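Every protein chain but one is kept in place in this view of the complex.
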Amino acid sequence: MIRSVPRSLAPNAALGLFARTRARTDALAAPLRPEDQMLQSMEDASPVKWHLAHTTWFYEEFILKPRMPGYVSPDDRFAFLFNSYYTQAGPRHARDRRGLVSRPDCTEVADYRAHVDDAMDALLSSGRDDADDIAGLVELGCHHEMQHQELLVTDLLHGLSFNPLLPAYRDPEPLPVTTEVPVSFARHEGGTKRIGHDGKGFAYDCEQPRHKVFVAPFEMANRPVTNRDWIAFMEDGGYTGARHWFMEGHAVASRDGWQHPLYWWAQDGEWWTFTLRGAQPVALDAPVVHVSYYEADAYARWAGARLPTEAEHEIAFRDHAIDGNFLDDGKLRPMPGSAVWGDVWEWTSSPFVPYPGFRPPEGPLGEYNGKFMVNQMVLRGGSCATARDQMRPTYRTFFYPHQRWQMMGLRLARDAT
Amino acid sequence: MIRSVPRSLAPNAALGLFARTRARTDALAAPLRPEDQMLQSMEDASPVKWHLAHTTWFYEEFILKPRMPGYVSPDDRFAFLFNSYYTQAGPRHARDRRGLVSRPDCTEVADYRAHVDDAMDALLSSGRDDADDIAGLVELGCHHEMQHQELLVTDLLHGLSFNPLLPAYRDPEPLPVTTEVPVSFARHEGGTKRIGHDGKGFAYDCEQPRHKVFVAPFEMANRPVTNRDWIAFMEDGGYTGARHWFMEGHAVASRDGWQHPLYWWAQDGEWWTFTLRGAQPVALDAPVVHVSYYEADAYARWAGARLPTEAEHEIAFRDHAIDGNFLDDGKLRPMPGSAVWGDVWEWTSSPFVPYPGFRPPEGPLGEYNGKFMVNQMVLRGGSCATARDQMRPTYRTFFYPHQRWQMMGLRLARDAT
Amino acid sequence: MIRSVPRSLAPNAALGLFARTRARTDALAAPLRPEDQMLQSMEDASPVKWHLAHTTWFYEEFILKPRMPGYVSPDDRFAFLFNSYYTQAGPRHARDRRGLVSRPDCTEVADYRAHVDDAMDALLSSGRDDADDIAGLVELGCHHEMQHQELLVTDLLHGLSFNPLLPAYRDPEPLPVTTEVPVSFARHEGGTKRIGHDGKGFAYDCEQPRHKVFVAPFEMANRPVTNRDWIAFMEDGGYTGARHWFMEGHAVASRDGWQHPLYWWAQDGEWWTFTLRGAQPVALDAPVVHVSYYEADAYARWAGARLPTEAEHEIAFRDHAIDGNFLDDGKLRPMPGSAVWGDVWEWTSSPFVPYPGFRPPEGPLGEYNGKFMVNQMVLRGGSCATARDQMRPTYRTFFYPHQRWQMMGLRLARDAT
Partner (left out) sequence: MIRSVPRSLAPNAALGLFARTRARTDALAAPLRPEDQMLQSMEDASPVKWHLAHTTWFYEEFILKPRMPGYVSPDDRFAFLFNSYYTQAGPRHARDRRGLVSRPDCTEVADYRAHVDDAMDALLSSGRDDADDIAGLVELGCHHEMQHQELLVTDLLHGLSFNPLLPAYRDPEPLPVTTEVPVSFARHEGGTKRIGHDGKGFAYDCEQPRHKVFVAPFEMANRPVTNRDWIAFMEDGGYTGARHWFMEGHAVASRDGWQHPLYWWAQDGEWWTFTLRGAQPVALDAPVVHVSYYEADAYARWAGARLPTEAEHEIAFRDHAIDGNFLDDGKLRPMPGSAVWGDVWEWTSSPFVPYPGFRPPEGPLGEYNGKFMVNQMVLRGGSCATARDQMRPTYRTFFYPHQRWQMMGLRLARDAT
């Protein structure tokens, strides 16, 4: 049974997590000018300003309005503008028109954030009978905001990429040097295993319930596929022939003219890519990133392997630690093609469907994940843009097979002989 | 390990299966005029004339050309016109333009069929060392043709539905009377089970290999959801609110104005539907048909249940017999809302993905199923338009979640308490 | 003042015109099989079967139903199926779905034609007080049918062009030899002139009223632009640079990848084209055909000239005779690049707008031309597919600037120095 709101946070820790999360979002937006915060380059992406407001609305809608007597929103119309998709929380603005909203402007959104921060401070500092419940909601709100932190930077990168001047979000300093690591495979025996979250610490509803699956013996690669690997695929005609592709994937690739990962271009015989630090030569031994599921699957077939299922990924990485990331320390982490996970989101071959026994919580928060469980694929791991608190082996993120603008890569698996 | 061509047919039985299959296709097309055979009402559907030619090309391309010395095609250009999607068999005509090909006309296509039938007769009647191989290919070709028999009538129904005169394919005689059957659920214990085809008798590559899955205890309804059930859903606002829907499903339903199953309309306070026998009142106790996965899933949630997984479906129906169908005897079978399966294809909650250890055969026939394993959902069972030889508990057919023109319905399942 | 129905025909001549016109339509359709008659390759084009029925409906709707007591249509629903765009004549089927109507089939449409022919015979053979009115309506109906005769063959050509087998409508015999004719320009003095139809003999409403225009001195070429001329344009980069093009025209040409006239392709260093007689080498000295207004205008600028206005065209050709054409004698007429007009429709630089004082007739026939007077350009002349009775210097046909599937070419004009 899934709790109506997942929670694991002690009430007295809620304020700290809240403050830390809010500060990190503000730090991410700090280098941006108001013009940058308006960019919406496709329906899938949202303006930075919208992310700043929407994450704020989440606390207001689900905590302050129902729980804090006398709370007054600075503008009742914000609920319409900044609700993303919670139908039970009322009507909302069209998603593809978020970039057409210039008011409230960035200053007014900053005021909105401060207003909600103050109210949350007051609420969390007061002794209350429902402190446990509220802590659970705060924890969910903070994890929600962390997800939007990652979207904020990936949406921004996409938005900036349409500017022929290729402006850098951060100073364009050189990326860390990476070293070639030979690929090798480790065997896992499989069997009847349990996957999913055990309820200790925070997890989203869709990571639960923990349940049994039968997994055949398999092997997992020691590192993600690198840019060097990917270029070999490209040079072998990987994008040209249909042989390794899903029919639908090849149709999309042909229609959209895909010849390489998103943001790449060739210049003077070298591959370059557009990054948050501006134009950069492609680092050969860093994990390939910005490839769709269609491409990832075609690559794996070409390589004589396959993508792992999400169960295999979870089993293989259950005991691995992960450390350091871009969002926490404000620096780009190396992507060393290392054995650990967390450098790049890794496509799995598993469609995003409910775990057996899954039941979403009652009320609008039940819409958080449950209504997306069709036509999307699970990715596991985490990336240089993922908050450390979001990294755990049971985390299931999900995107459509054609999407490429997230920090998406892959790792090979194969059947054990 | 999957054989390069699945087969189970004794060589001396091949000719009989071939003759029977070809004759059934001809019988299905017999009531049609040349104009009817030209209809292509959407990219998903093909003209009857194309089905007649494509199923013929299949034997020519994969049996006669490689195996019969001296075989000459009546027109080498037919390979371009009538290849569907086998990239390894060469280039092919655009799928959405099949309705723009008036020549070869129906008479010429009939000649083409006769030409290939004669050559196949000669080939199958000669004693050969590779008779076993050929029998396997004939069996695949016949099953392929049976799939197109079902497509032929469903595509035709879709094509005729755009004609305001609502012409009937067969004489519009009244449908059999059906009786209301109360729904009840049977418990299944689950556990570590084997599903998939065991290799005895014909099966497609994607039904294999037989493999272990862990299944929790579940319950399965005694009959498919009926039109009466569905009308209750409609009357309870099933299509209006977003609450029970996948977000994507509700967006599609809104965009396309879905308010009821495909082909339905209201007339004088009663629901009518367009069928192969022309306009008919909706039979309340027949299984609902022509609903998408999105609708089926929303219905199941509304009903406090869920769709079964394909493993659950296969386990529940492994031992059930099925008899009678429309295509064999030329009559519309009753759809009695009975406990057996085979009246209507039943949406499962399982995306169409490879079974563990699946490896498609080498060569173009490896494209048969493997390259479709993304974004589609499995249906189990069979319908009034399915050939009896195609009905088996392991059969996996698959369609996109928005598609409705096949004979698609659903049966409820739920977690066992 | 425009008469409510234009007419010029003596009652006793109506039956002859009617019989001649109907027979010519039937002769045009005679070589076709039912499958060919179903083709609808774009919304602008209609199936041959539809043309056969729609031209028949026209007499039924506007003559038989209102004028012949006791007339009974073979099927009341045909009015819905075969009304093209007359809103005052009631609702109608969607234009882009005409190709999805297989019933009534060709035989039933032939029966419909015969039924209406018989009724018309009876009506026209009876002495009546309103014989004059009816003769006017018959004349309009016949001219309407002649327009559809031209559409029938051009729509058919478009439909057949999507068949990779390139089937010929008529036997693919070689086209007549043509000879190069040097271009020269004849001066016309202009001044205040009268253009438009004088009301003697048949004309459409939009050719009237005859009215004064002021025309500056101009020069008109002795022949249309030929394929040889056009190839010089192509070889000079005519399709590549934007310099000679309307911005909108160049955008369309780029979007649709235009590099040559419609139906052309290069083969072994020679230009070929698809015609009603199948694939043919491009005849260098025949008029170029199947070019859009955008292309025609760009060509004229490239050639240092311009397209004529419709007033200039009418003034220049008022006294020229025209003889012979494809539809009358069933043969393809030579396109000699001759001084006369009538080989190819000639784009003018004049948008299709009402003449000063134009007022469409009351009732649904007022919709015939009046509601199309926006965004289309006038062509003058006539083509190998135009009935001789349709050829007159005041005739204004009109199409959108991007359309190419009619027999469209051009003739150069320039300001007189």
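Every chain is named by a letter (A, B and C) in the order it is written, and numbering of its residues begins at 1.
Everything that follows uses one rule, which is that a residue touches a chain if its C-beta (ideal position, glycine included) is under 8 Å from a C-beta of that chain, and two chains touch if they have at least 3 such contacts.
This is a predicted model, so every value here is computed, not measured.
Novice: Counting contacts across the entire complex, name the shown chains the missing chain touches.
Specialist: Computed over the complete complex, the missing chain touches A, C.
Novice: Check the options A:37, A:369 or A:383 and report the residue that touches the missing chain.
Specialist: The missing chain is touched by A:37.
Novice: Would you mind spotting which of A:69, A:127, A:164 or A:182 touches the chain that isn't drawn?
Specialist: Of the listed residues, the one touching the omitted chain is A:164.
Novice: Just checking the interface: what residues of chain C touch the absent partner chain?
Specialist: Counting only chain C, the missing chain is touched by 85, 87-88, 192, 211-214, 216, 241-243, 245-249, 293-294, 297, 349-351, 353-354, 356-357, 367, 371-375, 401, 415.
Novice: Identify the residues of chain A touching the omitted chain, counting contacts across the whole complex.
Specialist: 33-39, 41, 49, 77, 80-81, 93, 97, 99-106, 159-160, 162-165, 167
The rule is simple: only the chains that are shown with their structure count from here on.
Novice: I want to confirm something about chain A and chain B. Since they are copies of the same sequence, is their interface symmetric in residue numbering (over half shared, so same) or not (under half, so different)?
Specialist: Same: when the shared numbers are divided by all numbers used, the fraction is over half.
Novice: As a quick test, compute the distance in whole Å between the mean CA positions of chain B and chain C.
Specialist: 46
Novice: Go ahead and note the Å separation of the Cα centroids belonging to chain A and chain C.
Specialist: Whole-Å distance between the two chain centres: 59.
Novice: With chain centres taken as the means of their Cα atoms, state the distance from chain A to chain B in Å.
Specialist: Computed value for the inter-centroid distance: 38 Å.
Novice: On chain A, where are the residues touching two or more other chains?
Specialist: Not one residue in chain A touches at least two other chains.
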